[in-house]
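The structure is given below, and queries will be raised subsequently.
One chain of protein is taken out of this complex; the other chains stay put.
And then chain A:
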Amino acid sequence: MSQPVTPRRTTRASTSAPDSPSSPPKSRSKPSPRRQLLAAAAPDSPSSPPKSRPKPSPRRQLLAAAAPVPDSPSSPTKSRPKSSHKRQLPTAAAVPESPSSPTKPRPKSSHKRPPHAADEPTDDNPLAALLESLPGRRAQARDLLRLLAPAPALPVLLHGGAATGKTRALLLALRHLRPTPRLVYAALRSLPSPRALFASILAQLRAALSSSSTSSRQRVPDKPSDFVPALRDALAGVVSQGENVYLVFDNLEVVRGWDKGGQLVSLLLRLHDLLRLPQVVLVYVSSAAPDAYYTMTGSVEPNHVYFPDYTVDEVHGILMRGQPNPKLYSSFLGVVLKPLFRVTRRVDELAAVLEPLFRRYCEPLGSLNGVPDEAIRRRLFEHLQPHLTVALNETFSVPIRASLDDCKDGISGGKGSVKRQFGGRDGLSSELEFHMSVSAKYLLLSAFLASRNPATLDAALFDATGGTDSRNRKRKSSQASIDRKDTMAEELLMKGPGTFPLERLLAIFQCITSVSEDMLDEVECEDTIMGGSGMNALMSDVLLQLSTLCNSNFLSKSRSCPLEGSGRYRSNIDEDLALKVARSVSFPLSKYMYRR
């Protein structure tokens, strides 16, 4: 059965290999690994001829890639009969060209990747090509193929940490199967509700059936009781065409967080029992271990395939793939990989850190083509050493460049991390000056003070004399017993910044702006002319600024208290950032902070 298909596939692959390999990752600005995978699986990756087709969404692309598309225009061989043509996989070439794909993100080098010897699939062994494209996943790929292979199969659950190649191994393994099965793929992370999930699955199945039933406008079931019969009907239709269907649920773990997610998970895990169609194989992919589902499973617990994290050697191998100068990169990895590996074992994160480091590493070199000898290596290492220690202590860096695009990048990156409170600090602080008005900065500072200082001390701190009573304050705190201080410190550590009402924030804001009014006059002279007094100009849009700060997650607003009516706020920034902001407006923040 597989005899007529295999040779053609490989010859097609080898003909298209030279022009396609490096183009998909290069043409996109910064694709996330998963997107890249989908793109690699798609039939019209940028290198393929048909350009006129409207761009399908990634998920659809994947579907189109895995599902047999009737007479794809990219197929060069027209000699084969129509019937077998239909079963042909349009992107068989994607299998051998996989090194350019994502689960093993390479540092993006601007150099053309020379065709790797192993990229050329051997004519007689597609299995070897498959295993070659899944480095470090040999055992898992074999297990998968065995468990999935001929059609009647029990459900399979793939589990393992993030970035261990679960989805990729699965999709490549499914593509490896002959005859090509019908793949229905639901990435639950991108489907926000059960209804969307049902709609997506049924749409994929109906697309497979489109030749027979053209009624595209069918109601989308929103209840499981409607969905399961509809699914059974659709699947039975596809199965009756003589195809095997692989129903893949990716990111199963996110469903648990959905509203009534527990019920849906148990439904999905019991689909095998509910459907009773032996030609339908259910595959689940989850980053949570199977014991997370024990409370929800039904009678058929799936067979597990565990994907462990890559070991150092495997990561080394993965990162080495497609390097223009393997010797140089290998010596670089020899220096860098071990220390970084102590911090994180995720390939995607390592690749992100390694890319700028490698550029640093190469700086002293004139050309990138030479083979480094021992002396050069030592020199390069010494050059790299300080940067390495920096890289070990940051999660990501934002390049400081003047262009607008980069600024935007920095801000979006910063926002994401401010949400998590950490990480953004290094990148954000350097960009801060350009993006925040003075009044917003003062507002941020006053919010910080309101969150950190106890409300009872406000009067002492912000009385008529301004911040001059620091001596007094210090004496007070030293009188407190050491025990109480400890518990207070503990409490602060546990409870985090306090909340405060809007009135207090405004009062503090007014106080600290009045203290540094002379400074303000210099900074805000234009406003002074326009608004009459600097104070007024600063106060005018303060509520607007406040909502901006809330939206960008510098402050968070809790739900309003039923007694007081108005909402309470909390500052999300930490002391380092607050100090940096204070320095930028030369405000003596430390004078106003209550130290225990």
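Of note:
Basically, contacts are C-beta pairs under 8 Å (C-beta built on N, C-alpha and C of every residue); 3 or more make two chains touch, one makes a residue touch a chain; residues count from 1.
As a working rule, contacts and distances are computed from a predicted model.
In the listed set "Cyclin-L2", "Origin of replication complex subunit 4", "Nucleoporin Nup43" or "Ubiquinone biosynthesis monooxygenase COQ6, mitochondrial", the entry agreeing with the UniProt name of the missing subunit chain is "Origin of replication complex subunit 4". Checked against the full complex, the candidates A:180, A:287, A:453 or A:545 give a single residue touching the omitted chain, namely A:287.
Checked against the hidden chain, the listed residues A:179, A:237 or A:308 yield one contact partner: A:308. Mapped onto chain A, the interface with the missing chain covers residues 143, 146-147, 149-150, 152-154, 159-162, 223-225, 228, 263, 266-267, 270, 273-274, 278, 287-292, 298-301, 303-304, 306, 308-309, 341-346, 349, 392-395, 420-423, 425-426, 490, 493-496, 556, 558, 570, 572.
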